[in-house]
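Since the structure comes first, as structure tokens, the remarks are kept for the end.
Omission of a single protein chain aside, the complex is shown with its protein chains in their original locations.
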């Protein structure tokens, strides 16, 4: 109850917030536009937190709560890795780790027409974009970018996919490139696709490289930048000593 | 009762927000589509759709002796919620730890006839919960002195099987079940038993009664059980700042916060049960609920007394 002293929003930024915390009082900020990201909701005249995590603020007016989960909540324009679970006449049903299966319309491909419907087997891994995400409806996916080009979307052949958390995915996608990927990239050549839903796909020339990269990424989840570099270095030292 | 109320609703909608969808809609459709707003309109006028003020419980009746084959039985109705309670007495060997105490086993049943939510073949989720609450309440209230159910210390004692059947579930299940249970106990007559030649306890049937009475009967005659500090309960539904006493099933499902207060005749708190719900109960609200329960237990006591005195006249 001692925390009941009035707190300024700025002091909460980059701090842990838990559900129920009130981060903004709208009645005291007339005529301001704010943008809310995940983990926040408007509750009458205040903005309150609904998920535990770090409160982030990006100028000029964006607020969100950063947290890491094993489950994914679809949101528009997220790039995710989905697994085909069923093929219907109009849609592929794709598992993207969300509460419900997502629909990928058979025409949502570059130059997609009724004549050239792609064939995916059940279990195929796709790199896709979320285009519709409404509660109470299945999310909708697309294999094209906003301009209708295939871009990098589509089937991921070969390689190795593993599941982690949404937090790890965000870390891998953050810029500047996170240390673990940077250091791995200096030593090995590999392809990687990271979905915001916590799935990571890795491909390289040799299976051993794939294993090393996957292992290093999985280990890096709870490490700081410096720790990540040390971890990658140790991993390579170990491999070198064992191959010699 | 009903139509008078609905007229009132229509008139009270008109002066309010005129552009509202509700004003053009039939009352029945409005009730189905916007149940919460339908209720809020009423609550603002301090009245409920069945014409009750917020703090009034529904009409309550108790009939004793509804089941002839049971040793004690009662049918309790609160509004249309109907409970049939029956007690069967059996002789058992008491446990080693409590050699001179009897035992009470309470079971609450919700057959499919009681509510559209209960399907045949699938037991209702709430039945075991109400069962547990009832036995906690009845046993912890000390209404029945279990020593009174003893026959021969360490050898024989009464086991009272209390079964409560919900015939119609229209809200406030626990209140009605507790009332029927208490009424059944007040109607209970402990049968006459005697020791037979093998030293076993046998129940005497009505015909044998007269001849065998003096031959080592453990209870000389049918007797009633003494009830002390009888528990009575009142369930309230909380919504915003309103407290609705004795909710119907509809009210319970629309306004989800339910508080059940059980008080005994000396106004001690036997149980205060609030399982979750969107409304956070403040102390003052709980005190109001307790105050409503105090009033209600007087009513219930009178209803029960009347039922008992009615029986005695017969």
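Order as written gives the chain letters A and B; numbering starts at 1 within each chain.
Keep this in mind: a contact is a pair of C-beta atoms (placed from the backbone, for glycine too) under 8 Å apart; a residue touches a chain by one contact, two chains touch by 3 or more.
FYI, contacts and distances are computed from a predicted model.
Asker: Any idea which of "E2 ubiquitin-conjugating enzyme", "EKC/KEOPS complex subunit CGI121", "Tectonin beta-propeller repeat-containing protein 1" or "Exosome complex exonuclease RRP46 homolog" UniProt assigns to the chain that's been left out?
Answerer: So the chain that does not appear here would be "Exosome complex exonuclease RRP46 homolog", according to UniProt.
Asker: Which is it among B:202, B:286 or B:308 that touches the chain not included here?
Answerer: Checking the options B:202, B:286 or B:308, the one contacting the hidden chain is B:286.
Asker: Out of B:62, B:126, B:146 or B:169, which touches the unshown chain?
Answerer: Reading the full complex, the residue touching the unseen chain is B:126.
Asker: If you put the missing chain back, which residues of subunit B would it touch?
Answerer: 117, 119, 125-126, 128-129, 131-133, 136, 140-142, 229, 241, 256-257, 259, 264, 267-283, 286-287, 290
Asker: So that we can see where the missing chain sits, which residues of subunit A does it touch?
Answerer: Residues 1, 3-9, 12, 16-25, 27, 41, 46, 48, 50-54, 67-71, 73, 99-101, 135-136, 167, 221-222, 224 of subunit A touch the chain that is not shown.
What we mean here is this: only the chains that are shown with their structure count from here on.
Asker: How many angstrom lie between the CA centroids of subunit A and subunit B, rounded to a whole number?
Answerer: That pair's centroid distance is 54 Å.
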